[in-house]
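Note that one protein chain of the assembly has been removed; the remaining protein chains are unaltered in position.
Then we have chain A:
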Amino acid sequence: MRGFLLNRLSQSLVLLLIVSVIGFVVLNLIPGGPLAQFGLDPSMTQDDLDRLKEQLGLNRPLWMQYLDWAWRLVQGDWGHSFRDGAPVLDVIGRHIFATLLLMGSSTVIAIAVGTWIGIRGATHRYSVFDYLGTVGAMVALSIPTFWFGLIGIYVFSLQLGWLPAGNMYTIGDGSALNYMHHLILPSIVLALVHVAIWSRYMRSATLDVISQEFVKTARAKGLSERRILMKHVVGNALLPMITLAGVQLPSVLTGALVTETVFTWPGMGRLFLDSLGYSDYPVVMGLLMFSAILVILGNLIADIAVAVIDPRIRLS
């Protein structure tokens, strides 16, 4: 276990290094840069732009900028946002709650509903339910989220008036009920795609397990179908799902670009889009490193969890 962790750690550091170099170079290759937003300002002169460039350290060679950034990062200084001057970790911290709330609730919906549809689809293979599930999943996967979002807002907010047209809460009303009211539409819209993915994976995992010898043995022993399903099938079918959950963990914290924009949700996805739009290098790099670390952690946790649950697997 210890050797496994050390091995993983060293691999991860190399990975982070590669990600950061590629990210930094690609980001700086995009012409324009953080000062492009002032290009149409009638009152700013080239002098002003040159001065800002120097003050932000952007006139130095790229490798020097990278080393400076990386050295500070190693020391725990993630830098300051070009936009509002706040430390990058503060900027991330200000957006993470909104994302956690939205992604958390949509993931719970997605896992619960997706697992149920998947198992039922597998046990009632080729039934009407199974066909509906399959078609529904295909539809949910092929229709863009923003379209679902806008249709949802149009129907439930503008026409029926049941749900708010976006935002995390009504300004001036910070009650839990108000948050929940605002959460319904975006979390369901976001969950749709994830339900589709989960149900498909769960269905095929369950089908795999059902055809195994030990299930036949259990049946031969005379166990009830219900008991076979709960005790032998579901447990085994869930194992690959743990890996899937590990892969999806980063997205719970890095947010959903489209859904957060349509529902004006102040989360990490929108932070990323905005920071990219303004070429806010420190924040974009911070988000990149943050999500890279999450991906590594997510996979690590999944591997350990699988090993803990399934005694046949040994980490080495």
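By our rule, a residue touches a chain if its C-beta (ideal position, glycine included) is under 8 Å from a C-beta of that chain, and two chains touch if they have at least 3 such contacts; residues count from 1.
Here is the rule we go by: contacts and distances are computed from a predicted model.
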item	value
Name under which UniProt lists the unshown chain, selected from "Cell division protein FtsX", "Peptide/nickel transport system substrate-binding protein", "ABC transporter ATPase" or "Protocatechuate 3,4-dioxygenase subunit alpha"	"Peptide/nickel transport system substrate-binding protein"
Full-complex contact with the absent chain, from A:15, A:70, A:109 or A:165	A:165
Residue, one of A:43, A:75 or A:211, that touches the chain absent here	A:43
Listed residues A:134, A:157, A:204 or A:243, member touching the removed chain	A:157
Candidate in contact with the missing chain, chosen from A:28, A:178 or A:264	A:264
In chain A, positions touching the absent partner	30-33, 35-49, 51-52, 55-56, 80-81, 83-86, 91, 94-95, 98, 150, 153, 157-158, 164-168, 171-172, 261-262, 264, 266-267, 270-271, 273-274, 277, 279
